[in-house]
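Handing you a structure now.
Yeah, one chain of the complex is gone here, protein chain that is, but the others are all in their spots.
Which chain is which? They are A, B and C, in the order written, and residues in each are numbered from 1.
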Amino acid sequence: MSWLETSIMNTLGVGRGGKTVTHELTEAKQGKYHYTMGPYSDPVLHIKPGDRVIVETRDAFEGAIKTEQDMPTQKLKMPFLNPQNGPIMIEGAEKGDVVAVYIETMAPRGPNPRGTCAMIPEFGALTGTYYTATLNDPLPEVVRKINVDEQFVYWSERVTLPYKPHIGTLSCSPEIDSINSLTPDNHGGNMDLPDMGPGSITYLPVRSPGGRLFIGDAHACQGDGEVCGVAVEYPTVTTIRVDLIKGWNIEWPRLENEEVIMAIGSARPLEDAARIAYKELVLWMVKNYGFDKWDAYMMLSQCGKVRLGNFVDPKYTVGAAISKKYLALK
Amino acid sequence: MSWLETSIMNTLGVGRGGKTVTHELTEAKQGKYHYTMGPYSDPVLHIKPGDRVIVETRDAFEGAIKTEQDMPTQKLKMPFLNPQNGPIMIEGAEKGDVVAVYIETMAPRGPNPRGTCAMIPEFGALTGTYYTATLNDPLPEVVRKINVDEQFVYWSERVTLPYKPHIGTLSCSPEIDSINSLTPDNHGGNMDLPDMGPGSITYLPVRSPGGRLFIGDAHACQGDGEVCGVAVEYPTVTTIRVDLIKGWNIEWPRLENEEVIMAIGSARPLEDAARIAYKELVLWMVKNYGFDKWDAYMMLSQCGKVRLGNFVDPKYTVGAAISKKYLALK
Amino acid sequence: MSWLETSIMNTLGVGRGGKTVTHELTEAKQGKYHYTMGPYSDPVLHIKPGDRVIVETRDAFEGAIKTEQDMPTQKLKMPFLNPQNGPIMIEGAEKGDVVAVYIETMAPRGPNPRGTCAMIPEFGALTGTYYTATLNDPLPEVVRKINVDEQFVYWSERVTLPYKPHIGTLSCSPEIDSINSLTPDNHGGNMDLPDMGPGSITYLPVRSPGGRLFIGDAHACQGDGEVCGVAVEYPTVTTIRVDLIKGWNIEWPRLENEEVIMAIGSARPLEDAARIAYKELVLWMVKNYGFDKWDAYMMLSQCGKVRLGNFVDPKYTVGAAISKKYLALK
Partner (left out) sequence: MSWLETSIMNTLGVGRGGKTVTHELTEAKQGKYHYTMGPYSDPVLHIKPGDRVIVETRDAFEGAIKTEQDMPTQKLKMPFLNPQNGPIMIEGAEKGDVVAVYIETMAPRGPNPRGTCAMIPEFGALTGTYYTATLNDPLPEVVRKINVDEQFVYWSERVTLPYKPHIGTLSCSPEIDSINSLTPDNHGGNMDLPDMGPGSITYLPVRSPGGRLFIGDAHACQGDGEVCGVAVEYPTVTTIRVDLIKGWNIEWPRLENEEVIMAIGSARPLEDAARIAYKELVLWMVKNYGFDKWDAYMMLSQCGKVRLGNFVDPKYTVGAAISKKYLALK
């Protein structure tokens, strides 16, 4: 039996055991992509819990960087970056529920798929930025176009990296804010967590009717922290299955895969993101796994695992996880 | 051939291929343990590069917490915490060199070995602290005594954790500062990095004659971030092999094991620790592995790995690593 | 001659020397107050540069806390806090312009005016918060109702404070984001700067057609940092004069009064807010006052003045100022 059978999604989802309808959210059907996630945009798709959606995502630069001579400062126009598919309306979703997003597959899109990496002035972790404001000259602009297939990312003559795709930006809508797609927060958003790939389920808090799911920003691979600010950004065909869990009132996104459960926090400074993630994990262990609060806190001090999502966006993202094997009752 | 044969230590160490003398640094020989790491204390041992030292470390509470009824506020006396063995003088070590510490083994010490975990008021990541000052009532004091053997940490009736020992505090002396053993910085110190266990080599910058090596703070296991502020603290017999690399002028500690090389930064806020670690890793790849600086920076954005040491000490520690397989020349 | 005559607003404003029409933005005319500042809400008023607006602001709790027995957790409903008047459309305002807001007067509103202060659980600087997440019990809820007149704030039997009103939240709309009124950023927003009172001019970057000015969150007085998270919140009649400066492309809000010019940054951690403020001030001195960049930077190290707006909101606010007397050419 697959771990999926016993996942939270398949145990509590409204759509479990039902008929799975498959929808396509092509570029044409999407039409205009979105640069904010909020309650003010028009839905592009209505689905039922348990349905599958095949999404054509655009890369974070919306294809504007076609060659290594296309400089970001020439081709990109803030704040129109990181285009999102959606919003997808999930039938029955209301404030206080959770939308579950199981990523089935992610494939490079296009006849000769290439990813893009770039050094963008005053963006990234090892440079002065818009918020960490300095008077230093910016780093040089550099663009890399990288061949990608479903096995490898051909980084350079010297280095070939494994293809480990994930979704960088995923969220339901905030209740009243409309937040640009570069910023993560308690709705999800631009978390850049390498764990959010095929085989993972992300749980997103619902704060407006229908949930209003947004998805985009696929990465063919990414290191912890996304240190230069850009991963191997590429367009994909991404297949997700979406379910709805009623009455699960969570403050921050959570994630599950075969090995772990993970709570996710996004904030600055970075320690606040880590505090949020670990606090949410403690509360989760107490509420759903029967741990005493102080036992959970002290035990995570011995076996918690931390993933640094990004520390380059306007807010930074940290996931705190625990192996499922420590959650079982003896 | 073991990876050790090709390690930096065995390639560049003064003691490579020489005779290995084994020293014992017992409790008796150590005498008074140290609570600061600096240039003002008397050496307890003089060794040559390549020598082995068998060290009897004390736990971070120096054995003062014997039962679950021994409350930290009663038994501990700041700043006399985290006792360190040392200083050990390494023959020939001078400012601008590196001391390499290969951890061979770590075994629990005593007839019926137990580790200690505790919640200490205003200490830990999920509470107001001395520096993140709040007016909230402190969390309760809780003490856990945990049976430990060389296979398992018997956390609770419900949960048994694997024995994964590491050294929490390791450093040479700063040049002029004498820094309490709770604080990590560019000398090393209280880094609490789970990677610093048997099978790892830590490279420490030398800033005073003889290097003045300090070691202590063994953990039978520890999660990323050491979230409650305390790991499974226990006394050990720890066996290290110490070597000296002349003229390797590094600013921050580094680590090597079979899989990765890792640069280590300690600072607040946490993003500064991560910045230091990644910057040092970029510079290392450029200087010793022939990478172009911007290629290294962008590539780490795709394959860098981050370990959160602690985010509970007066400064926080992050390790940034890259797999050795990406360092090889084709 | 008043300093106003030589202010930037009166020197460069489109409305200078023209006829000043006075508008009233009463509660009735405002209708629904707003909890986000963005481009998606319906305008309540259209004015011309140079016009005056008399605004009836509500207090930050929208009057929901009427007695010292009204507990915030019972009476307040996140995120519907800090109600804003607006949006006010300024004729001719376009992206790349600046809206200038001169605050003429602020008077308490109502027959028996009282301000409100409160300790709100997990809000404020000396407690764990939503972002600085801890497991401590929250501080107690405490509510204070304080009599206010145009001379004094009658804090307690023991302490009477001077009436020093200011506007806590002021901004034009972001380009695509709609940001809750609790959060400051480069649009302005909830800056909580005590300098933003009668006799000050605030310069706000325009990012959408008409500027879309929002105003609210009046404080009868406030200390630096607004340490408990709440000032003396009260409803007012606030009279502003609004002008438009074409083609002044600023990234962050700025302020001017008789004594100083001030650049304002909002970010976390707090040092980033201070970095932004000082960098913007350096750039301002270079661009508009003829200073060499490094001379300005080094000179501010000798005579710059810093105001801490708040360090309790989702982002913190700092103003960096220089006395006008050091700007004059000899």
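We adopt the following convention: a contact is a pair of C-beta atoms (placed from the backbone, for glycine too) under 8 Å apart; a residue touches a chain by one contact, two chains touch by 3 or more.
It should be emphasised that the depicted structure is a prediction, and the values quoted were computed from it without experimental measurement.
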Residue among C:Ala133, C:Cys221 or C:Val242 that touches the chain left out of view: C:Cys221
Listed residues C:Leu25, C:Leu81, C:Ala231 or C:Leu255, member touching the removed chain: C:Ala231
Absent-chain contact - pick from B:Thr105, B:Thr132 or B:Thr160: B:Thr132
Contact with the hidden chain (one of C:His34, C:Lys48 or C:Arg275): C:Arg275
Those residues of chain C which, in the complete complex, touch the missing chain: 117, 119, 124-126, 139-140, 142, 144, 153, 155-159, 161, 221-232, 268-271, 274-275, 278-279, 282, 294-295, 297-306, 308, 311, 316, 320, 326, 329-330
Absent-chain interface as seen on chain B, which is shown: 35-36, 38, 40, 79-80, 131-135, 175-180, 265, 267-269, 272, 275-276, 278-280, 282, 293, 297
Residues belonging to chain A that touch the chain removed from view: 126-128, 132-139, 269
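By our rule, only the chains that are shown with their structure count from here on.
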Furthest chain, CA centroid comparison against chain B: C
Rounded Å distance, chain B centre to chain C centre (Cα mean): 48
Where chain A and chain B are represented by their mean Cα positions, the distance between them in whole Å: 33
For chain A, residues that touch 2 or more chains besides their own: 268-269, 275, 278-279, 282, 297
